[in-house]
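Have a look at the structure below before the remarks.
In this view, the complex is presented without one of its protein chains, the others remaining in place.
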Amino acid sequence: MTANFSTIDHLQAALTYHRERHTVLAGNIANLDTPGYRSADLVRQVQGDPSSLAVSEPGHIASAAGPDFVTSLDDSGKLQSPDGNAVSLERELAKIDANRTRYATSAELVSRRFALLRYAAGDGT
Amino acid sequence: MDFFTAMEVSASGLSAQRTRMNVAASNLANAQTTQAEGGGPYKRKDVVLAATGVAGTENTPYAQAVRGVEVTQISQDSKPPRLEYDPGHPQANAQGYVAYPNINPVEEMVDMITASRAYEAGITSMSTAVNMAERALGIGK
Partner (left out) sequence: MSAIAPIGQNLGLPSVEGMQSPELRIQNKQLEPHETQGPGSFGHILTEARGLENQASTAQDRFAAGDPGMGIHEVMIATEKANIAVRYAATLKNKVLEAYRELMQTQV
């Protein structure tokens, strides 16, 4: 039975990632007018060695806890307001919406997978 | 770190922007106040914002990535008052000048508008967190 849950475990990891990412993006909105604030995002590392991430991706800061998510700061320096704030409202809102959609999709996929397993567990009843 | 943290972050933003709106409104309302508490013309107020952590998340894995906002200070403008020549005014000084607050109504309106825009964005952000939580509740139905 455990083998059948592996897809669900992957989807659960995705759900966790999108929830944590929303928290970071919400912080960008909260700090829309904070002087000197730079947008942050949570980037998911799909594969590979966590220790190599700092070398290959400039601007990334390895998260203290799992190697799975990495906080990336916006270093582009574009469109800064005079007080040094560099949050683009439209971009952040777009990211928040896209992120929400992925969360909802993952949740839906988990539900459907459970429905299938429930059916199989009940032997077609 | 459930959605509670994201909602705390959004709430901190809403609170800070509301303070900005209140301060801008106060400045606008007092743009012509020549006699404020403590004597002298009203001094323009300004809101100082800073990014902050959220209480209760200090030991969670992504604590460093959690950034809300707080008002660290409502500072008083130290610019000198605007002098207008009006010898007949009851508050005119010996030279016939009246001291008015150094407030530009256009500036205050812009502050109110940006605060309002940021407030609406904060509402969207908060609603999104609620929406996601509701989707999670639907798992397994």
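Letters are used for the chains, namely A and B, taken in the order the chains are written, and counting of residues starts over at 1 for each.
Here is the rule we use: a contact is a pair of C-beta atoms (placed from the backbone, for glycine too) under 8 Å apart; a residue touches a chain by one contact, two chains touch by 3 or more.
Computed from a predicted structure; not experimentally measured.
Chemist: Which shown chains does the hidden chain touch?
Modeler: A, B
Chemist: In terms of residues, what is the contact footprint of the unshown chain on chain B?
Modeler: 1-5, 56-57, 60, 133, 136-137, 139-140
Chemist: Please identify, in ascending order, the residues of chain A that touch the omitted chain?
Modeler: The missing chain touches chain A at positions 1-2, 5, 8, 12, 15-16, 19, 107, 110, 114, 117-118, 120-123.
The rule is short, and it goes like this: only the chains that are shown with their structure count from here on.
Chemist: List the residues on chain B that touch chain A in their complex, please.
Modeler: Those in contact with chain A are residues 1-3, 5-6, 9-10, 12-13, 16-17, 20, 49-51, 60-69, 114-115, 117-118, 121-122, 124-126, 128-129, 131-132, 135-136, 138-141.
Chemist: In their shared complex, at which residues does chain A touch chain B?
Modeler: Checking each residue of chain A against chain B gives 15, 18-20, 22-27, 29-35, 37, 40, 42, 63-66, 69, 71, 89, 92-93, 96-97, 100, 103-104, 107-108, 110-111, 114.
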